[in-house]
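Here is chain A:
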Amino acid sequence: MAPEPPLLSMSGITKSFPGVRALDGVALDVQAGEVHCLLGQNGAGKSTLIKVLAGAHQPDTGTIHWRGEPVTLRSPIAAMRLGIATIYQELDLVEHLSVAENVHLGHEPTAAGFVVRGKVARESTAQLLKRLGHPEIDPARLVGELSAAQQQIVSMARALSHDVRLIVMDEPSAALDPDEVDNLFRIVGDLTAAGVAVVYISHRLEEIRRIGDRVTVLKDGRAVAVGLPAKTTPTREVVALMTGRNVEYVFPERPAKDMAAVGQPVLEVRGLARNGEFEPLDLSVRPGEIVGLAGLVGSGRSEILETIYGARKPDAGQVLVDGRELRPGSVRAAVRAGLGLAPEERKAQALLMLESVTRNVSVSSMSRFSRGGWIDRAAELGAARAATRELSLRPDNPNVPVRTLSGGNQQKAVLARWLLRGCRVLLLDEPTRGVDVGARAELYAVVRRLADEGLAVLLVSSEVPEVLGLADRVLVLREGRVVHTAPARELDEHRVLDLVMEGSPAS
Partner candidate 1 sequence: MPELTSRRGLLFGSAAIGAGALLAGCTSNESGDEPAANDQPAADDKPGKEVTIGFAGPQADHGWLNAINDNAKSRAKKYSDVTLEITEGSNDTAAQIGQIETLINKKVDVLVVLPADGKALTQVGLKAMRARIPVVNLDRIFNSPQAYRCWIGGDNYGMGLNAGHYIGEKLKGKSDAKVIELAGLDNLELTQQRTQGFDDALKNYPNIKKVARQAAEFTVESGQAKMAQLLQAQSKFDALWNHDDDQGVGALRAIEQAGRDDFLMVGGAGALSAFQAIKQDNGVLKATVLYPPTMAASAIDLARALGQGDGVSGMAEFEIPASITLYSAVVDKDNVDQYMPTGFK
Partner candidate 2 sequence: MTQHASPPRDSTGKVPSAGAPPAWRGLMARADVRTLSLLGVLAVLIIIGGITKPDEFLDTRNLQLVLTQASVIGVVTVGMTFVIVSGGIDLSVGAIVALASVWATTVATQEYGFVGILFTAVVVGLGCGLVNGMLIAYGAIVPFIATLAMLASARGLALQITDGKTQIVTVPSVLDLGERDAYVLGIPPLVMVFAVVTIIGWLILNRTTFGRRTVAVGGNAEAARLAGIDVRRQRLYLYLLSGLCCGIAAFLLIILAGSGQNTNGNLYELDAIAAAIIGGTLLSGGRGTIVGSVLGVLIFTTITNIFALNNLQSDVQQIAKGAIIVAAVLVQRRTASTT
């Protein structure tokens, strides 16, 4: 007799969005009764993968087998009918409906086909909540009145109200305190004991150690490790898989001169802090220098950049450019002083997706091609062409809509914007997020060249090799605090990983 086929088997799953390949041949096997952990950084493809699994996205290629049979998950309903339930990180509950109404949303117990039997719904909900260890939640209460943790339970009750065989939990512990996490784990244990499979997504490695059976690691839309034993794989190995290089990038050479000795810092940050996000921070960047901030998700790295840029208002501290303090919380003041930001979420925060490359590049320098508000479009096009050519943006036609560009070229369009503006301090937040692996080396070379031309660069990245390879000096962040500062050449990947993981069981 052939061995029992896995409950779920996905292979060769590919999914592209305009400008980026979110999943690139991903495979995932889940056995009945196991807790299968999915690990990966933001943008690694986890959410796309679970949306494919939930029937919310259709893969471009790839096959899905359910209990040995090939299936297509055309819609969330199709997935639900098979017994696949998903609990999203942003809870998809209707705040103005009651707990029972939410739990039974879309499959209300009815009389005569349309009259909702409220009492039946409330009773079955009460039973589910009891099973989940939360009998105190009243099925008649409005979901909006519940705490985040209670909402999580309701979401889980909703998943269990179906005949479920596989539950996907997207960072279920993010909103919970330790007691509630214990309860969550108890529920997960009950479920798996009953033969239900759980796909568990979390950034917290210690959780994975506690409840996980196997681990699949995603990076850049690929599964870089499949089915590792969750309890015994060394932490460092897991982190290295998540953050490490899987291609030997060619990093540009650093200039020989010692940056610390050259000139006055153009950007100085003194005691900058935001409550709950990061603790008072001091740093300075000199012209020609690339300073890197290394840290995991939640270390406060993006928040620091955005606060320096004025997009967030600091609770304390100052940002100085050439020794002059910037008005806190003003992007315009920062831009006027010569700061430029290439944000992490390029599409949401930087690009005008309906517009041409030219207009995306010129948007911060319009006064330069205009007189009295009238734009000299020939000058605009010429300048945009010069800036994009300097960065070898492809295709070499600034009239194309920016949304048709690849991720790397979209990033170049953002850099060209600040190049054209004549910016002096470039803030780079995850500059290679969503950029194809092959295009990264070119982007690194561009950044180094801009620095060599006198730009000060502050780089944030969760990819340790990227920070070590590109930056001159590195600040290691952990939970909103700088735990180490050193020249990049004095650090290695293992040392940084230990620093960012400090406090976790380093094995």
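Regarding selection, all candidates are chains of the complex that A comes from, given by their letters.
Keep this in mind: a contact is a pair of C-beta atoms (placed from the backbone, for glycine too) under 8 Å apart; a residue touches a chain by one contact, two chains touch by 3 or more; residues count from 1.
Just so you know, these numbers come straight off a predicted model, no measurement behind them.
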Touching candidate for chain A, same complex, options 1 or 2: 2
Candidate 2 partner contacts - residues on chain A that touch it in the complex: 309, 311, 331-332, 334-336, 341, 343, 348-356, 358-359, 362-364, 366-367, 370, 373-375, 377-378, 381, 395-401, 404, 417
